[in-house]
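Every protein chain of the complex appears in place save one, which is left out.
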Amino acid sequence: MSRLPLLAAALLSCTAGAALSARWYVSPFPPPSEIRSAPGGAAEDMLALALGARRLFADIWFIRLMQYYGTPEQLVEEEVSENGGGLYLEFLPKSRHVLEIDPGFTAAALYSAGSLAFNLNRPKEAEELLGYALKYSPKEWKYLTMLAAIGYSKAEKPAVVAAAIAPILKDPDCPVMLKQLAAFLNKKAGNYAAAAAIYSDIAATSRDEAYVKNAKRELQILAGREAPAPAKGTAR
Amino acid sequence: MRPVLPVGAAVALNSFSESVRNRFFTIFAVFALAAIYASVLAGVMAVDQEGRVLADMGLVLMELTVLAYALFNASSVLLREAETKTIYLVFSRPVPRWAYLGGKLGGSLLTSVLMLAVMGLMHLLLLKLRGFGVPPGYAWALAGSFLKIAVITSFALFVSLFSTSSVSTLVISGVLWTAGHFAAETRFLASQAAGAKAAVLNAAVWLIPNFQLFNARDAAGAAAALPPAAFLSAAAWVLGTYLAALWLLSRKEF
Partner (left out) sequence: MTAPAVSFTGVEKTYKRPRLLGAEYHTAVKDLSFEIQAGEITGLLGLNGAGKTTIMKLITGLLFPTEGQVRVFGRSPSDAAAKARVGFLPELPYFPPQEKPAAALAYYGRLSGLSGPELSLAVESAMHKTGLDLYAGKRVFEFSKGMLQRLGLAQALLHKPDLLVLDEPVSGLDPLAIHDIRGLLAGLNSEGRAVFLSSHSISEVEKLCARVLIMVRGTLARTVTRAQWEAAAGGLEAIFVEAVR
């Protein structure tokens, strides 16, 4: 008995599988031409694609970004600050690389844009990054909110910027750096209650000891500031 | 009426029992240790993204662990039964070759399902102990991993019927695994190419399963839900490679 019908059925079935996936699958990821590998990172990018582990490798790239930003660049004391003072010229390419691997990594995009705009004072780069992020997540309202906040920051209106990024703070995945920024802006604008609420949230939920320590310290300062001073010569 | 256990089911259960005899469950202990180690690292390095890193690392580790076991098993099971002459005792009996092959594939897939389920529970327990809930789309991620493993296991069984050793089967299957994850990129390159290069790339698009279709792990949020086409596509690929393997097995001599 001929076995050719078996082989024909096999090919037909595989072709049907291919046709189904061609019809239904639309890649949510940037094409390979858009991936600009960091120096020494091409092999890891290939591995990310080969293993279908984009999210994991994006996590690794993000950890590296945080380590890069957390490492003092210059040894001159007055130029080094706790919040990453320094040039960090590779911050934008590294941030963009995280999104090239996983465009759905919203927290990384917000963290990077926030750092660029509000800590490194490079709002143009922050806007460029958010523009790229929006290309693959056009419905992500947090990016639009962030862009608005960056716009307001140029007008140097801390209260307005704080109000603009307030909706993002409610998201459980909101980067703690943005929360801290919002608390700082509220404090600068004199909204101490709002600042205290945000610092309390950081102290309760963040796993980063540095941010928690800072939040507790700020809460103590705010508590001292808010305690009513006894009026001179007035009995209460 | 007496319950009758079909021959294929008998082969499948026997195949599964062999995995138990081979103490495949020691892999769970290795996975648990690796996951705990990863959680300590993630806690230190990822800080506020610890939940995401733990979830991603665990899912990748699970998939690769089950993949390794499934491929190792599928690449050697038929060869081993031929070498030990166990297959003589099978095919000298009225056992249809389609039932035997189906049983071997079924047993392997049953083992994979059990491994994913147990490691998934271990992973969720670790996440809970670290204070995190079930990541969104978790069940879809596991389902997607299973679909990928089902396709590659069936393919490995097919390759094992004509390759000269289990190592070469492993290598060929590994190449297909990585090529399958590049399917979208291959399609993109095919659309940009011309002439013979385009023809080769288009042929590759049709002959290589698109594992990204099943890769719910890498999707975000609601996008993680696997469409019905993913299940149908996986079924078509498994059936296709099973039929190709049967075509080879039907006239194979021992």
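Brief remarks follow.
A and B label the chains in the order they appear, each numbered from 1.
Rule of thumb we're sticking to: a contact is a pair of C-beta atoms (placed from the backbone, for glycine too) under 8 Å apart; a residue touches a chain by one contact, two chains touch by 3 or more.
It should be emphasised that the depicted structure is a prediction, and the values quoted were computed from it without experimental measurement.
All shown chains touched by the missing chain in the whole complex, by label: B. Here the missing chain is touched by one residue of B:A10, B:L114, B:L161 or B:A179, and it is B:A10. Of the candidate positions B:I27, B:L64, B:V90 or B:A204, contact with the unshown chain belongs to B:V90.
Although one chain is hidden here, its contacts on chain B can still be listed: residues 2-5, 7, 10-11, 14, 18, 21, 84-86, 88-96, 251, 253-254.
In this text, only the chains that are shown with their structure count from here on.
With centres set at the average Cα position, the gap from chain A to chain B is 34 Å. Of all the residues in chain A, the ones that touch chain B in their complex are 3, 6-7, 9-18, 20-25, 27-29, 31-32, 49-56, 59, 62-63, 66-67, 102, 104, 106-108, 175-176, 206-208. Listing the residues of chain B that touch chain A in their complex gives 43, 45-50, 52-53, 56-57, 59-60, 64, 148, 178, 181-185, 187-189, 205-213, 215, 217-221, 223, 227, 229-230, 232-237, 239-244, 246-247, 250-251.
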